[in-house]
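A single protein chain has been omitted from the complex, and every remaining protein chain is retained in its original position.
As written, the chains take the letters A and B, and residue 1 is the first residue of each chain.
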Amino acid sequence: MKIKEMKVGTMIAVIVLAGIILMSVFAPLIAPYDPLEVNIKNSLQQPSAQHWLGTDAIGRDLLSRVIYGGRQSIILAVVATALSMLVGLIIGVIAGYFGGVVDMVITSFSSIFQGLPGTSMMIVVAGMVPGIPGMIVAIVITSWVGFSRIVRGEVMKIKQEKFVEGLRGLGAGNLRIVLRHITPNLISNIIIIFTTRIARVILSVASLSFLGLGLQPPTPDWGVMINEARVHFRSNPLLIIAPGAFIIAISLSVNVIGDALRDKLDVHKDSLRDY
Amino acid sequence: MKKVSIRVWSLLVTMCVLVTAFVGCGNGDTQSNNSQESKQESSQESEASSENSEESSGTTSNLNETQELVLGSVRDIIPGDGDAYYVSMSADVWEPLTRDVEGAIEPGLAKSWEHNEECTEWIFHLRDDVYFHNGEKFNADIVIANIERYKKGPMTSTYVSIDIDKTFPGLLTTEAMDEYTVKFTFSDPVPTLEYMMSNYGTPMYHPDCFDAETGAVTSFVIGTGRYMIKEHVQDQYAIFERNDNYYGEYMPYIKTVRVKCIPDADARYAAIKSGEVMALIDNGAILTAQVEELLSSDDRFDVVMTKSHMTHYLKVNGEKFPFNDVRMRQAVSYAIDRETINEQLWGGLCTPAYGILSYRTPFYKDIQGEYNMEKAKELADEVLQGQRVAVDMIVSESRAASYPYKAEAEYLQSELAKIGLDVNIKILDGTLYNEARNNGEYNCTLDAHGFNNADPYSNLFGYIGTEGGSNVKYHFGYSNAEVDALLAEVKVTADEQKRKEIYDQIQVIAAEELPMIPILYDVNVNVHNKAITGYKTVPGVEWATIQWAE
């Protein structure tokens, strides 16, 4: 996508997202303080020249914590989303390509997972399996199915097309056909789904951390910070506004970019309208 | 196409109608089923109208009769079916035989008692003027029926379990000597029975409200207290009504009390602030740090503080390095700046603790200590020899919900780093916490416990006796022959003065060897709206002295 063609909104979103990512990557260089450095005598300070956003309940610098706050959850969201798409991709490709009994088995297997309602099931799984692995498992379990169905549909359609027939005639093996020719056809779909889904996963990660089922203190994480700030935010509202604003900013910018990508790649299939 | 569109439209309309009907009848249902809604609304109306009448007439006595008092609690004050007590003692529905009031034992339904020299026979003289809510008389047979009920246990509870072996260890017989005299006979001396049976030790229920076979409570509790349960919606609210036939002191002013269950700390703060509730009643209902905020932001509120029987400790796993070394425990104790923790995290309302026993128990000995980082480093260095060591600090999630333990843990983490301990904080939910602790998979834990009996023997033995239940189970690993001997001695000593001396010695040893590292003596902080007066003015009397302010 050329920069000139971008709408102002999309441009802002790209800048915001890039900003947040850069900020997270270079957090150790940008942050004025160590996000874990406790200075309890300095707790719950209002914003000042030393602490631009003030300090939290045990005197840690809020700005530094906010800057660090996205690192873990963004990586987590990317990994979990990628993983759930990978699972969906593999299963979808297998089902679509082989068809027949394999397809039937896989389809009925997936409908079990489709029967698991998102948020509440995520909470159950994350609560039962503690820590970061639990979160990843929770997200993957609750979100791979939608994608695998789309992949399956696409694969089946592409399979019908002549060129695959032609390649088979040339003696290309099954695996090669799948990998070399079918998967790339899904690329634009994958990009769009990835962006839209990741926005939701970021919110999910934040919610789980907020509930105490995700990242744990003292990790500087936006969701954790909001949870910790609930008691104290009246003395310094930024404690809750700052991390919240960053969560909104990142998921908003990802959503806007997702919209733009969808328009740009002109995918107008019902199946891709990922809610 | 036309047809389809008509269908869709009619469907849409039907859906809308259904949705509205649903919401509508959803509310209607509750109204007819529980009549809670209409009551709520009408009470709000009456609230408004009575506020007006207050201005015009200037009397509160009428208000006490007509206006419901709404209080906010952390948990449902009525845990209900499945709980050994069914309703918290603080609701004043049921009463015990003896009362522990701020650490001193006072008569309850028993007005006096005596025991033989060996402390194996105890005689309790009951009040003869007590009636249950159902109009029936309280007497010795009722006590026996309740003792029989305890024998069906142990019955679990969110408060303390009812366990006859704990309250009446070695009980042989219970006899009614006359209508108002009960005699307990024990196989072994029980010198502190009146302590053990206080409060949650001996809830007296009318036999009509429990199942004699299982001991389970089967209906609203029929007690002898100042209030009766009138209505209860689980996890929402409970309504209590004054028992106008109450026999004793402090006849309550307020006729109707509603206790609203607000589990979320932040919502509780909002509820008191908005005037939705007049006071918060549970311990930990408002974080001490929030109290200051509330009082400084607004002059509509007041705070009542009473000493709590809870003490906050850093409990250590003494079976493992490094806390198996007494010097390491001392080092940590020196490294904890209790004043700062109190000031910064608890709003300065607690009291720095250096002694093992709560400052609320009658046997409390005032022991002072100091914050001294230099000494701490020296001692730690002797143990660690310049090495750094990683330690796991576990905190239970439920504790962290009512106390600022997360912040405290993170603060300690940064402080203990200075003496060579790299603390790894784990906030664990209930089961996992218990599991880690019971399996000894931790180095230290922020925890609090109370002394629910005024006599500290059972707790002390449990925590620091070599064979003590908690000591063994939680891997505190503390063993001191001298302490064991003292505990064995105090167990059979009836003389108050002698007991005090022994407890003093134990406390001195514990402060030196630190089987648990005391941090703060807790305080019960109860905030209330100035629209009411008389809140918590009499120890041990919960709501009876409250009335609407002029």
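Here is the rule we go by: contacts are C-beta pairs under 8 Å (C-beta built on N, C-alpha and C of every residue); 3 or more make two chains touch, one makes a residue touch a chain.
Heads up, the rule we're going with is that contacts and distances are computed from a predicted model.
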Remark   = Per UniProt, and picking from "ABC transporter permease", "Neutral metalloproteinase", "NADH-quinone oxidoreductase subunit A" or "Transketolase, central region", the hidden chain is "ABC transporter permease"
Message = If I'm reading the header right, one chain is hidden. Which shown chains does it touch across the whole complex?
response = A, B
Note = Given B:340, B:434, B:466 or B:505, the correct residue touching the omitted chain is B:434
Request  = Using the definition of touch stated at the top, determine which of B:106, B:141, B:175 or B:235 touches the missing chain.
outcome  = B:235
Key: Of A:14, A:30 or A:129, the one touching the omitted chain in the full complex   = A:129
Remark   = Where subunit B meets the left-out chain, the residues are 1, 4-5, 7-9, 11-12, 15-16, 19-20, 22-23, 26-27, 29-30, 37, 40-41, 79-83, 154, 156-161, 163, 234-237, 260-264, 266-271, 273-276, 397, 429-432, 434-435, 438, 462, 469-470, 473
Inquiry  = Could you pull out which residues of subunit A are in touch with the chain that's been left out?
reply    = 9, 108-109, 111-112, 114-121, 123-125, 127-130, 149-150, 153, 199, 203, 206-207, 210-213, 223, 226, 230, 233-234, 240, 244, 247-248, 251-252, 255-256, 259, 268, 270-271, 273, 275
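In this section, only the chains that are shown with their structure count from here on.
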Centre-to-centre distance between subunit B and subunit A (centres being mean Cα positions), rounded to whole Å = 43
Inquiry  = Show me the residue ranges of subunit A that touch subunit B in the complex, using the header's touch definition.
reply    = 36-38, 40-41, 43, 57-59, 127, 130, 212, 216-218, 228, 230-232, 234-235
Request  = Spell out the part of subunit B that touches subunit A in their complex, as residue ranges.
outcome  = 265-266, 287, 289-290, 293, 297, 340-341, 344-345, 397, 404, 406-407, 410-411, 413-415, 425-427, 429, 432
